[in-house]
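Take a look at the structure below.
With one protein chain withheld, the remaining protein chains of the complex are depicted in position.
Each chain carries a letter (A and B) given by its place in the written order, and its residues are counted from 1.
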Amino acid sequence: MTEREWTPKIVAFCCNWCSYGGADTAGMGRFQQPASTRVIRVMCSGRIDPLHVFNAFLEGADAVLVTGCHIGDCHYVNGNEKTQVKYQFLEEMLQQLGLEPDRLHLNWISASEGERFANFINEVTAKVKELGPSPLKPAGVR
Amino acid sequence: MKEMIYQTVCPGCNIGCGLYIRESEEGALVVDFMKSSSANLGKLCRFGMKLPHYYSKATNVVDGKEADIKTAVKAASDKLKGAKNVAMLAVGATTNEEHLAFTKIADALGTVVNTGIGAYEEIPSECHPSISQGIPLDDIEKAGRIALFIDPYVQYPLLVRRLLAAKKNGATIVSVGCRDLNLADENLSINPADYKTELGLDSNSIIIADVHPHTDPEQVKNLLNLSLMTGAKIIFMKPFVDSTGVHLFGKGVGQKGLQEIMDGINDGSIKTLVTLNSDLLELMPNTDEAAKTLEKLDNLVVITSRDSPVNKLANIVIATESLYAKAGSFMNVEGQVLNNSGESTVGIDAMSILSKNLGGEAFDFHAIHDKMMKSVVQKFTAPKYSKLECKVMETAAPAENGGNLISVYNPFMWCDQPDDNDFVIVNMKMVDKLGLQKGSMIALTSDAGSVNVRYTVRDIPDGLILTMKKLPVVTGNSTVVKAEAV
Partner (left out) sequence: MVKVGDMLVGYATDENVRSRGASGGLVTAVLAAALEKGLVENVVVMKHINEFEAVPIVTDNVEEVLASTGSLHSVPVNLAKYAMGRKVAMPAKPCDAQAVIEQGKRGMIDLDNTYVVGLNCGGSMHPVTTKKMLVEMYDIDPEDVVGEEIEKGKLIFKTKNGEEKAIAIDELEEAGFGRRESCRFCTLKIPVNADLACGNWGVIGDMAGNATFCQVMNEKGVKLLENAIEAGRIEVQPASEKAIAIRAKVNSVMEDLGSTLEKEIFPDIPDEERMQYYMEQMEDCIDCGACKEVCPVCACGEDSKCTMFHSLVDNYKMSMYHMVRLLHLSDSCIACGQCSDVCPSDIPITLLQSRFSIPSQRRRNYQPGINLDTPPFFEVILK
C-alpha cells in the first residue's frame, strides 16, 4: 500500500430534521466533498452532549462539527438554543485546554442547503489539513 | 442522629494511610480524609476510596450454620484441642494486638504463626529487620537517585507523590520493570547481574522494592546485595497493613510461605488450618485450585473481621468486629506505630477464651497492648533507617518460567475487590499481530483454563501481557498463556 496523503477525520453531528437533510442534499447534488467525514445523526442538536464531542476527539477525530436547524426552525421549539448555550461553554473549555479553535465548529444548516453543507465541510477540511492531526488523537489511530 | 467516627488505617498495604470511617446509625460507612496523618496527609488511592466494600461484616458459622460467637469459639476449642498437624496463618491484615493474641493460641497448640512470606526463610536472619522495616517515607523525597522495582501507580499509589516530590527536589528516578513509568527518568529492562553497573546508585540513593507472599527470594537477595555493594538505602513495601508488626512478633523461624502451606495440605502434613484475617482464596493466584486444596483439610478455622470467600469453605468462622472498629495498633513500613481510635475488643476476647480453652493463658486487650508497647515498640519510637547487618550473599538468577502473562500484585488483587480493572495490558504490536479490533476481547488459554478479557494498549515489552486482576488462567507470578483474538 502506498502512503496516501493524510486527510483529516471529521465527525459531523447532524440533526435529523435540518442538517442531516443538508448533508443528504449535498450528496444528491453531487457537490464535491472529502470522503473522510463521518456523519452522526441525532434527533436534535440539543441532544449533543459535550461528552459526545470529547469522545469524538479522544477517539481520534481531527475536527468535530455541531450542526442543527437555524435558530427559530427547531423541530422541538428551542432545542438548538440549548445547543447554543452548551456550545459556548464547550468552546471556551476546549480553547482553554489548548485545542485549536478551527477543530470545533457550530453551524446551522437547513435541509435544502446542500451546497452550504459541502462548502462548510471543504472549508473545515482545508483548515484542519494545515493544522495536522489532532493532539488528542490516540496512538495507533490514523 | 448519632454518627460514629473512627480514626483508622487503610488495610491496603503497609504505607499505613490514615483515614476516618464514619458509620451512620444504619451501619452505612463513608470514608473521610484524615489530613493530619503524616503518612498520607489524608490522601487515599482507589482502594482506600472503596474501603466500605472491603469492610463487609463476617458472620459466625459452625459447620455451615450461623451461630453466635460463644458457640463458634466453643466449637473451635473442641476442634483444636489435641489437634495434630496444625498450621496457623496470619499475614498481617489486622492489628498488632490481635496478632499477638493469635501467637498465644499458637503457643497453646505448640506451633508457630506463619506470616505467609516464604522469602524470609531463604534469607539470613540478620537481614530480616531491614526487610521488615524500611526507611521513613519522608526520606524518599530527599533522595538523590531512586531505583524502582515496583510499579507505584498500580501497586503502592501513595508512593507516587513521594516520588514526584523527590523529582521536584532534584532526584533522578530509574525504573526496572516491564512498564514504562511516566514519573521515571529512565525505564530499564535489565538482569540482576547488571543492576550494580547499570543503575548508578550510591549512598545517597534509595532502592524501592517489595516483598509479598509470591516474591522470588533470589530477587530479594539480589536487591539486598545491590544495597550492600552500593550503600544505597533499601525499602521493601509489603501488601498488608501490619506486615512489619507481624514479622516483629513472629517467631521468625520455621516460617512457611503460602505455597508451602498449600503443599503441606496437599501432601497431608497439614490437617488443620487456623487463619487470622488471611484468606488463601484471595491470596493464591489461582482461586479454584486453592479451593480444591482447602477442601482437603479436616478442619479449617477462620478468625476474621471480613466476609471473604474462604468463610464459605470454613468449618468454623469466628467473626470479629470490622478492622476500623478494633482497639489496637498497626506498624507501617516506616516502623511507625499507628493507633486505631476504636475500642472494641471482640476479637481479642474471643481469642483469649480460645487460648484458655486450649490450656494456654487468658489475656485482655490492655495486657497485650502494654506487652506489645514494651517489648518491641521501644526500638521503633522514631522511624529511622538501620543499616543492613549482613554480608553479600550468593545468589542465583530469579527462577524463570518464561510466562508471558504477568501479574501486577496490588491491593485489588490481594483482596479480590470489585474494581474497574477487568482487562489486560498489551502493546500495539500484539494488537496488530492478533488482529484485535477496538472493543473486542482477547482470549487467554493456559493449563489452568481459558478466559476472555478486555484489553488496553500501553507501551510494554513485546509479547508480554499484564494483568492487575486475578484471572482464572493465572498460576503464579507469571503464567504461560496462549493469546488469540475472540
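Convention: a contact is a pair of C-beta atoms (placed from the backbone, for glycine too) under 8 Å apart; a residue touches a chain by one contact, two chains touch by 3 or more.
Worth saying up front: this structure is predicted, and the values here are computed from it rather than measured.
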Contact residue for the chain not shown (choose from B:Tyr20, B:Phe102, B:Phe240 or B:Phe363): B:Tyr20
Logged for chain A, residues touching the omitted partner chain are 49-51, 54-55, 58-59, 78, 81-82, 85-86, 89-90, 92-93, 96-99, 135-139
Which positions on chain B touch the chain that was left off? 1, 3, 5, 7, 20, 31-38, 40-46, 48-49, 153, 157-158, 160-161, 164-165, 182-183, 420-421, 423, 454-458
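Note that in this section only the chains that are shown with their structure count from here on.
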Once you find the CA centre of chain A and the CA centre of chain B, what distance in Å lies between them? 51
Considering only the defined contacts, which chain B positions touch chain A in the complex? 428, 431, 457
In the complex, the residues of chain A that touch chain B are 139-140
